[in-house]
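All protein chains of the complex are present and in place, except for one that has been dropped.
After this line comes chain A, so read on.
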Amino acid sequence: MHEMLGNQYFMVRNFLAAVEQFEIAINDHPNNDKLKKKLIVSYTQIGKTLKALDLFYEVSKKDITIIFNTDVAKDDCPCPELIPLIESQEKLNENSFDFYITLAILWAFCDKYKSYEYFKKAKSLSMKNEKLDSITKLYNDHFNRIEFAH
């Protein structure tokens, strides 16, 4: 019930209410990656950037293509609506770690290369962040695999 209600809130972009439902649902379905992806996006929209980053890392560590293989239309991914709104506020958020992390995560669902750029920007602001190091490593490994396949 909580997953479905969370989906409805997510669909109408009520992220605060969606988080409430998804957090309960995830206890019943700890391996539900689809649900986790929605929770990651929702966290970024309610200011819980570090929670979003933790969950993003958890899913990416398992298989980064779970994130990259998102079908924006089929999955009703809100990122294309959200990204322009957030990017338009760049001037106000220069040197903001949260700002770059949010964009890095959202872009990951649409364009992994842009996402990587934002992760690098976030990394340049943070003296030492193991999670960021691990995430960029996952990206690099993925890009190398693609290159190798070619």
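Throughout what follows, contacts are C-beta pairs under 8 Å (C-beta built on N, C-alpha and C of every residue); 3 or more make two chains touch, one makes a residue touch a chain; residues count from 1.
Convention: contacts and distances are computed from a predicted model.
Visitor: With one chain of the assembly withheld, which option in "Sigma 54-interacting transcriptional regulator", "ABC-type dipeptide transport system, periplasmic component", "Sugar ABC transporter ATP-binding protein" or "N-methylhydantoinase A" matches that chain's UniProt protein name?
Guide: Options "Sigma 54-interacting transcriptional regulator", "ABC-type dipeptide transport system, periplasmic component", "Sugar ABC transporter ATP-binding protein" or "N-methylhydantoinase A" narrow down to "Sigma 54-interacting transcriptional regulator" for the missing chain.
Visitor: Out of A:D28, A:E58, A:E90 or A:D133, point to the residue that touches the absent chain in the complete complex.
Guide: That would be A:D28, which touches the missing chain.
Visitor: Considering the entire assembly, which residues of chain A contact the chain that has been omitted?
Guide: Residues 1, 3-5, 7-9, 11-12, 28, 76 of chain A touch the chain that is not shown.
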